[in-house]
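As you look at this complex, bear in mind that one protein chain is not there, while each of the others sits in place.
All chains are identified by letter, namely A, B and C, in their written order; residue positions are counted from 1 within each chain.
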């Protein structure tokens, strides 16, 4: 028995890698998976999640279907990144169905069951988590940790020049989680560096099933990889959350944080008050300012070697 | 047995009058009351609701506690309008407690129980309703009608020059309900006219309990009444929804509607496309435009005489 | 010698009608015309203005070319309303050129020359006027009156559901003029009613040149007229300003006014604080609020009969 982890996903290639990692990790007990609209439609991300569990023969893990759209605005999707159905690779048809609860209801039930032993790791748009917190404001205090993959505190965005995809897809949900959830925000600041080496991808490509399928999840469009990382190596954004839960590969710093929910060019951007400029009275620097309290922890440094080791150890479990 | 009605309230003086009306109405069966932060804190609006039920000896009606804050922004409150605790008048202490479900969970359960027989009437900020729809997107199609008191489609606001209080307090929730709920929007367009005559207030002031308490709910600050209506007569905004459920006193027109969720001066305002200007392509008039479909019904005319009759008939039930 | 009037236009059919009116009016001395991008490109609106002056044999009136785009955002245009070049009708080629000053420089010079005798009437996007005020903050106090056609204080918009074209095309300029110009705002509140009767249009259609050309300026697209006025009669928005300068046909009320400059659905809308809700401290109603001072006069009532008389008297001058 290990750490109880609930995964909230929009599977998605890197979500699938995260699932693979967490299901393989020794000290992790995946208590359930909740799905959300994001990389693709809710139906696709749910079906993909069920198929990934099927692939790894882990249909015992309950899946709960969540929000089919963001809190306030229309969904957008990222199929061009993740493939037509939101994921690449030959996946088995699922033989199981989601449980008869919504993601939000399932999350609340897991909080009831596991309380302070529960870690929630959200690696899609934060709609389900925001709904759960809105329905149960005590949730953040009742659990162990809330991790999220999303945002960008010190570097540029990947969907607009200033916004990361998960935050851009549902900024209102991200804003709410930032206000009330005191999350561990694992953003592009560290995940952009979380690339795996071509040798590793080659190795699992040549292995036997299910690794041949897994290898395809590492196969992002060339143009995207080149644009973002200057080379044909994919960054496994969602996997960084898993690696930190498994092996503490990140350093964090706490800040006052906001998420831009305007209609303007900064929609979805993270406002991170690095200098402690913001005041309880106004947005302007002042000598006797009353600094706003931190609202979350931002991952700032990543141990890349250890990240690659954990990816390798967990993925090769399926060899 | 009458029409099944679930009331979502932020009690508040006019919410209390609505409760009095609905509990007294012959053809209405109040299946429950859900509470929300708005006129005052959630604790106050819940306590006020329980006390109102106590006053009318109707503690059999279940009360479910809902959202303690708006979806995305901080709450504001309107105690100065409704009194320090959000309501005026001497109310009995409550002897009962809310049920062990959140408003959202209770709403979903009532939809399960009553389906197409259920009318939901929301007369506070729309946080609970937006959460229920987000958790259960089929909700609007499963019930009979969704009424809301809020907004202003053709006239000015009462909290900012362009925004009505309930929409201004949680514009993101109002926006979501407008997008997915196809509500009957009962806004200031009609409720500003829904005044009661001083003679009626005098009459119940002189009656016996519980009407002496009820009479105080009609006692809005003089300055407010004068500013809004040019005379010392209160408009009973929330009561209009009740009167229409009871006696069909409103005419409606359907429009494409949006709610402004920006940080700007129009936050909380209703965008009502009266001329059918809006296009699926862009916000600009064009000859071959593809008009956007209606998203709700806006109350446009009110039968004031009948409104006053219904108020009188239901309130005097307690005489 | 009559009242000195400088016209700022984006000619445009109703701008051309205004020009015709003002040039014909006995007590008006048109000291110059400045042009702005709006109904069409600056080149078109300038060329149209020169051609209109040519048509009426008034090439003595100086024309100064102004802003080719709004203050902050890209221009949009309304050629579908006004015709391909921004105006309908067979116009003579112009034989003259604009003066060697920009509109803003010309405006400042006219203020120098005429001071308190000068009325400025702006009936396009307010870019030139905002620039002139920004360059010369004392301008509003130096002149007699600043009229503008634009906005909508109490009714709906004509370009979006809440915004009138001139304000929507350059909300930042409109906002600046509202803050510093204390204008007479002649908006859709009155101009929507300023229709002319089909008999009048028929009459000038059958007259001799130049009235045959003038008659075409009254010929708006059927669909537009039907949508806005429910009948095939055009409203001569810009002409209302002229008729009020000539004959005082409007009643005004002063209010605190703002213009929405957000990217949201209310961009370009007028915030008109009818109830005096707004406070110097915050946007929320409060008992001891410190009401914001009026920033302009809004035209609220129009004498339609007198409007039609003035149109007729001035236009038939060319018979």
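Keep this in mind: contacts are C-beta pairs under 8 Å (C-beta built on N, C-alpha and C of every residue); 3 or more make two chains touch, one makes a residue touch a chain.
Computed from a predicted model, the values in this text were never measured in an experiment.
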For a quick check of understanding: of C:94, C:261, C:295 or C:314, which residue touches the chain that isn't displayed?
C:261
The one residue from A:2, A:115, A:209 or A:265 touching the chain left out of view is A:265
Touching the hidden chain, out of C:23, C:104 or C:257, is C:104
Chain A positions in touch with the non-displayed chain are 76, 80-81, 154, 156-162, 221, 223-224, 227-228, 258, 260-266, 269, 271-278, 283-287
Take the complete complex as the reference. Which residues in chain C touch the chain that isn't displayed?
67-69, 71-72, 102, 104-105, 127, 130-131, 134-137, 172, 175-176, 261-263
So which bits of chain B touch the chain we can't see?
262-264
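We adopt the following convention: only the chains that are shown with their structure count from here on.
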Could you tell me the distance, in whole angstrom, between the mean C-alpha positions of chain B and chain C?
41
I need the residues of chain C touching at least two other chains; which ones are they?
262-264
